[in-house]
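Moving on to chain A:
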Amino acid sequence: MLEFSVLILFPLFCTGVCYLLKSIRTQYIISMFVSSFHLIFSLMIFIGWYEPNLPFFFSTDSLSKLFLLVISNVYFWVVLVSFSYLRRPALAKSEEGKRYYFLLLNFYLFANTAAILSNHFGMYWVAAEATTLSVAPLIYFYRNEEALEAMWKYLFLVSVGIAFAFIGILFLILASKGTILEGHQLFFSEFVKKAAVLNPVWLKASFIFIFVGLSTKIGIAPMHSGDVDATSNAPSPIAALMSGSLRITALLGVLRIFQIVSPTSTHEFAKTILVIGGLISLFVAFIYMFKVNNYKRLLAYSSVEHLGIIALGIGIGGIAFIGAMYHVIYNSLNKMVLFFTAGNIHRKFKTREVSGVTSVLNILPLTGWMFLLSFFAISAIPPFGIFFSELMIFQGMLFSDKPWILFITMFLLLFIFINMGKTIFQMLYSKNENEEILLEKEKFEIIHFATIVILILLIAIAVISPEILRDNILNISKDFGIKL
Partner candidate 1 sequence: MELTTFVRGIISLLVVLGFAPLFAGLVNKLKAIFTGRLGAPVLQPYSDLKRLFRKETINANSSSFISVISPTINLVAVVIAAAMLPIGFERPLISFEGDIILFAYILGLARFFQILAAMDIGSSFEGMGASREAAFAVFAEPIFFFTLGSIAFISGLTSIYEIYHSIRLDNVTYIVFIIVCSISVFILAVTECSRMPVDDPKTHLELTMIHEVMILDNSGVDLFLYQYSSHIKLFIYAILETSFFYPFGIRSYTVAIVIFVVVITALSISLAIVETITSRFKMKSIPHYLLFATAIGILNLLIYTFTV
Partner candidate 2 sequence: MVFIQSCSHSIIQLMIGNFSVLASLGYKLIKNIMQNVLSILFCLSLFYLSVTSRVKAYVTVLQFQGVLLTVLLVFPFIGHFSIYALILPATLFFVKVILIPKYIKKIILDLDIKRTIEPTIQQITFLLIIIFSMTIIFIISNVLSKSTDIETIPFASGFTAIAVGIFVIIYRKKLIVHVAGFLVLENGIFLFGTAVASELPMMIEIGVLLDVFVVVFLMGIAINKISSTLSGFDVTALGRLKD
């Protein structure tokens, strides 16, 4: 019961507390407290020092342990930098948004943890919808027209998408009709064990509906537009939260249904769908990179690209699946650095247009270097983690029965890298006539501390490659029935 209280009830309780407290500083301290507790517990559960025993609709397995750690980690850093972010002189209109900021964050943590730990499709659905609800008002933090439009589109699109996922869940019930699973309710663990008896027609329909519905939330093309709008118009910590953890939560739903599908005859079909989704995402990102004019949108499309790579990896299977799991970790760490630094740039230049940003390396040297490094990291340059995970995915593609996917992927990634690099180098190096006006010494803030630590983590995990992590990911692939 302790773990349940710390992971799920405590954030919910703090949501209420934040509603009652007026002072943002107190709210911040409480949220910090919650998030560090959450992180410590997730870490303990992950390492195995603590054997969780969750009630009714919740349970843990290797997959949820890994994802719990990832989202807990992202949440911790986001809360850490949030206070300094809120203290910045921003638009007067966003003052009222600050009051509910930590409240919504705490609620988000509650909903997200519930989604990750749920053992029941219905519970997962309810919790995943609740994460959308908690994030939507945060997107509208700036209280301007773009943010409003982004919030509306995100809320509407994701709600409709999630409704489709619910249809998929109902199809799953239909698939179990007349089998031994009938009456066992929608528990993942039950379904995974006896998946072979499910009716293949309904299972296929179920997979398609859940995948398409949740891809509005994951941001896999062609359902990515609401997600991209929201990520690019939200304040930076929220954008980091969405890219780093919200998409992962939605991905979990797809992974769950994929796990059920794995031992059945529908497996090949599901893999094809995932590969198609991944390739379309890469292609959409590839097209967008040719006409970038908004660097926040650039990062949002980069998220589309990387979630596409993850979907590809899962779809290819084998070693690529393991690569995809590593990619989930590295991508969520990396996206945080990118969005935090982009937030700093936005604060200085007051614009999201690429053309308005010049000579970042001179004006904001610290942020600039971090931005450059994180760009290298996201482009899979060693020794950053993404290099190793992508290598594994490529290896999986090459030795799969469809090696041509590798060539398409490489081609698209190359151009994405070139075009993204062109934009980012222009932002970092291009000269500005009235540079001196903007020139003042950049103070070392908590945001810089966070980015440095995360970048170090990104290298460290890849280089040290902890035994526990490897074992966990191998366990996940065993759960998915992947032979290496």
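The rule we apply is simple: contacts are C-beta pairs under 8 Å (C-beta built on N, C-alpha and C of every residue); 3 or more make two chains touch, one makes a residue touch a chain; residues count from 1.
Inclusion criterion for the candidates: all candidates are chains of the complex that A comes from, given by their letters.
Fair warning: this is a prediction, and the values are worked out from it, not measured in the lab.
K.L.:
In the complex, chain A is touched by which of the candidates 1 or 2?
P.N.:
The candidate that touches chain A in this complex is 2.
K.L.:
Give the list of chain A residues in touch with candidate 2 in this complex.
P.N.:
Residues in contact with candidate 2: 57, 120, 122-123, 125-126, 129-130, 132-133, 136-137, 140, 144-146, 148-153, 155-156, 159-160, 163, 166-167, 170, 173-174, 177-178, 182-183, 185-186, 199, 201-202, 229, 233, 288, 291, 297.
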